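Shown here: the complex without one of its protein chains, the others still in place.
Up next, chain A:
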Amino acid sequence: MLRYIALRLASSALVIFGVSSVVFLLLHLVPGDPVEVMLGESAGVTDREALREALGLNLPLWQQWLQYMQQLLQFDLGVSLHSKRPIAGLLAERIPVTAVLAGASLLLALLLAVPLGVLAAVYHNRAVDRGAMVFALAGVAIPNFWLGPLLILVFAYWFGWLPVSGMQGPASVILPALTLGTALAALQSRMIRTALLEELGRDYIRAARARGFSPLRVIGRHALGNALLPVTTVLGLQLGALLTGAVVTEQIFNWPGVGQLLIDSIQKRDYPVVQACILFISLTYVSVNLLTDLTYAVLDPRVRLEAE
């Protein structure tokens, strides 16, 4: 097990190294110059060159990359080119905000997906199942940038139940969380339905029924527990997708998280901040992946044996 964890950690470090390097190179290939954005067009050539030198942008790309990697190894994310604030501080402000949104989305997704998936499996091929199928299809098909404004129009503007956007108390997280969590809920409800249907056809369920257990006990205690195992894996992987989805959702709902910071920084060509945001997203992806695999290995002894 320890060897497995060590191997996974090493491969994760490699992935992070690769992502950081690729993002670094791609950013410097994109047209647009942070010095131009910062100084404006009226600045003289000498001023531009002076700032380029001060920011280290005059160095060859490989030297800039080396500097960046050295900084990363010392856990130094650098300073924003525009606001001159330490990036670690900027991220420390933004990560909790995004975490609240992602957490609320996950919670809402589960609250929707579990009952819907169970009902669809229990009432297989009946109206409830078909209704759940429609929800799943719509949920996966509707993009965030359309669903968000639609929810705002209905629940904030027409009914006036919830705030339009921004962080204004607990109610303000509901619409962005619904926007972000709907696709996940749709996917999860189908996953739960399929897994549960498979479990319900197994011998141990037939045996439990033969013993006279109530349907609630058979489904709730026996079938659902086993059905949730593969669902947990997919859920872990989807948490990463939630973070990338948050980039769009945060824009729509004016949610001051990492996604907004990323988009703003791309527009301003604030290279170090973009790099730090993408590093955070990749770290989250890799960590969640790793944790999911480890949890799965703990939950399912067969996986552990194969790994060893």
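Keep in mind that, in the parts below, a contact is a pair of C-beta atoms (placed from the backbone, for glycine too) under 8 Å apart; a residue touches a chain by one contact, two chains touch by 3 or more; residues count from 1.
Operating definition for what follows: contacts and distances are computed from a predicted model.
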* Out of "Peptide/nickel transport system substrate-binding protein", "Predicted Zn-dependent protease or its inactivated homolog", "Peptidoglycan glycosyltransferase MrdB" or "Deoxyribose-phosphate aldolase", flag the one the UniProt entry gives for the chain missing from this complex. => "Peptide/nickel transport system substrate-binding protein"
* Residue of A:91, A:136 or A:281 touching the missing chain in the full complex -> A:91
* Any idea which of A:20, A:105, A:144 or A:251 touches the chain not displayed? -> A:251
* Pick from A:25, A:61, A:153 or A:207: which residue touches the chain that isn't shown? -> A:153
* To do: For chain A, enumerate the residues touching the unshown chain of the complex.
  => 30-33, 36-48, 50-51, 54, 75-76, 82-86, 88-89, 91-93, 95-97, 99-100, 149, 152-153, 156-157, 160, 163-170, 172, 251-254, 256, 260-261, 264, 266-269
